[in-house]
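Heads up, one of the protein chains got dropped from this complex, but the rest are sitting where they should.
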Amino acid sequence: MTAALAIAQLVLLELLRRKDVYVLFFLTGLITLVAGAANIFEDARVVRYVKEICLTLIWISGFVLAVTTAARQLPAERESRTLFTLLAKPVSRWQFLAGKFLGCWLACGVALLFFYAFFGFVAASRERDVDLAGWFQAASLQWFMLAVPIALALAGSLVWAAASSNATLTLVGCFGIWLLGRHLHKVALGLPEPAGTLLTLLYFALPHLELFDVRDLIVHRWPPVPWLVWLGALLYAAAYTGLILNLAWLLFRRRALN
Amino acid sequence: MSEVIQVEELVVTYRDPETRAVRTAVDRLTLAVQAGEVFGFLGPNGAGKTSTMNVLLGFTPAQGGAARIFGVDVREPIARQRIGYLPELTYYYKFLTAEELLRAYGRIFGLGDAEIRARTAELLALVELESARHRLIRTYSKGMQQRLGLAQALLNQPDLLILDEPTSGLDPLGRMKVREIILRQRAAGKTVFFSSHELGEVESVCDRVAILHQGKLRALGTVAEVSQGDAGRLEQAFLRIIGWENPAVAAAK
Partner (left out) sequence: MARTLPPLLFLVSLALVTSLEPWFQSWQGNRAQSADLLAVLLGDARRAFANHFFIKADAYFHSGYYPSIFDNRTAFQTPHMAADADAKEDKNSGDEDDFLGPPRDWIDAFGRRFKPATHTHLDAGGAHTHAHGDGRPHTHGPAPKEIELGGSADVREILPWLRASAALDPQKVETYTTTAYWLRQRMGKVAEAEAFLRDGLRANPDSHEILFELGRIADEHRKDPARARNLWELALAKWQKFELPKTEPDTFSLLQIASHLALLAERESRWDECLHYLGLWKAASPKPAEIEKRITEVHAKRAAASQVKPQTPNPKP
């Protein structure tokens, strides 16, 4: 476990020293502040659209950060040959994968902290009220959700050689699930066979990332999700992440590295 | 004397990316490296040296035979707990400083923070990188990166040092430094296993050598034993063993 944590720390350091997260944060902040500065019929209390724009940008940034960070881990290590120096140490392939995953996931967690802190500042300054339980749920659900695309991107990097292809495919897949996942079964029921059955199977097999999207609850000040349901969602994400990482390990464990 | 490295009937194959034919990189290799000796692993390009090293380091699975380090199957990560590895091409995480890199590797070896600090200071002094310890590795020259490579290879005070072409691309000063380190390791009772094309270096430091050619072991023994029939000249012996014939001599025949 120490080896995995040490590798995770490397990933975290790398993210903090790259420009990606700062660029995303800057863009999110800039667009949110510009949107918030708009004159909406001289009413300064209009706040929900600002919250929605900010949260949507945070979601998009989260996806981009998670997938691009995870997708480049293995290819970068292989290209720079740091993979060999690392695996020449007493590090198992599983520890390597777990360390990479943990590093990417923790890095996303740190980034989300800053993003949501900014969101909280913007929301509180306009609403004169805080919804700590809701915001905590939103941040934690998104953080756990991101574990799935990270695992997918890590597994993808064992299948696709080019990091860009892997990142693109994973992002397209994740955005597709986020936007359309909950409707697939509905669509499937209206399709002729065998398309209906195939789509239904896909619906049940896919990790439903849209479950973790509680932006509507936060934007419109609905009460938070019951805590048992929240915990169930976290466990759902953990289960899918574990499954995908195990598949990745099965691919990686006997792979010749050169 | 105990055997640090044991290779028995090792077979490594790979699929040619163009023809898709299966090629044998290492063909039933058997050798053993004793504790405390400096062992030279020689052969022309494509002989199977890198493939053998890749198996020893766990990078590549073998298709047959067995390999053990300190009696532990090389497929187990714990087999690498007591080794230090210096690759031929020394690239490290460009976003780290030398100190951060050694700290990360130290943690992977399970060393304590105090020990990591002490070893880092000692090794950076040894490889003359003290003044650059807080600079990012991306600012290092090639020579500095190679010296850093040596430092990370010695971090865990390894009982077995595996060096892949350690003097490749080094200036005479750098080569001398590497030689010193190898000899120091031997003096401390450690084992050194390295591959090299610099036969002069091999002659001066190695206790025993193995010569590979086309995946097969062609010669194994002390430098004197291997080059006995060539007036003690290892280069001559090497060329003979791999079957190279002087064109002038071949023409005369």
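By letter and in written order, the chains are A and B; residue numbering begins at 1 in each of them.
Just so we're on the same page, contacts are C-beta pairs under 8 Å (C-beta built on N, C-alpha and C of every residue); 3 or more make two chains touch, one makes a residue touch a chain.
Computed from a prediction, not measured in an experiment: that's the story for all the values here.
Enquirer: Using the whole complex, pick out the displayed chains that touch the missing one.
Expert: A
Enquirer: Based on the whole complex, identify which of A:A71, A:L112, A:V225 or A:I244 touches the chain you can't see.
Expert: Going through A:A71, A:L112, A:V225 or A:I244 one by one, A:V225 is the residue touching the chain not shown.
Enquirer: Touching the hidden chain in the complete assembly: which of A:C54, A:A123, A:A233 or A:A248 does that?
Expert: The one listed residue touching the chain not shown is A:A233.
Enquirer: Identify the residues of chain A touching the omitted chain, counting contacts across the whole complex.
Expert: 38, 40-43, 45-49, 129, 141, 182-183, 185-187, 189, 203-204, 208, 210-214, 216-217, 219-223, 225-226, 229, 232-233
Definition applied: only the chains that are shown with their structure count from here on.
Enquirer: In whole angstrom, how far does the Cα centroid of chain A sit from the Cα centroid of chain B?
Expert: That gives a centre separation of 41 Å.
Enquirer: Using the touch definition up top, name the residues of chain A that touch chain B in the complex.
Expert: The touching residues are 2-3, 5-7, 9-10, 13-14, 17-18, 80-82, 84-92, 95, 254, 256-258.
Enquirer: Considering the complex alone, what residue numbers of chain B touch chain A?
Expert: 14, 50, 54, 57-61, 77-81, 83, 85, 87, 89, 91-96, 100, 104-105, 107-110, 149, 152, 162
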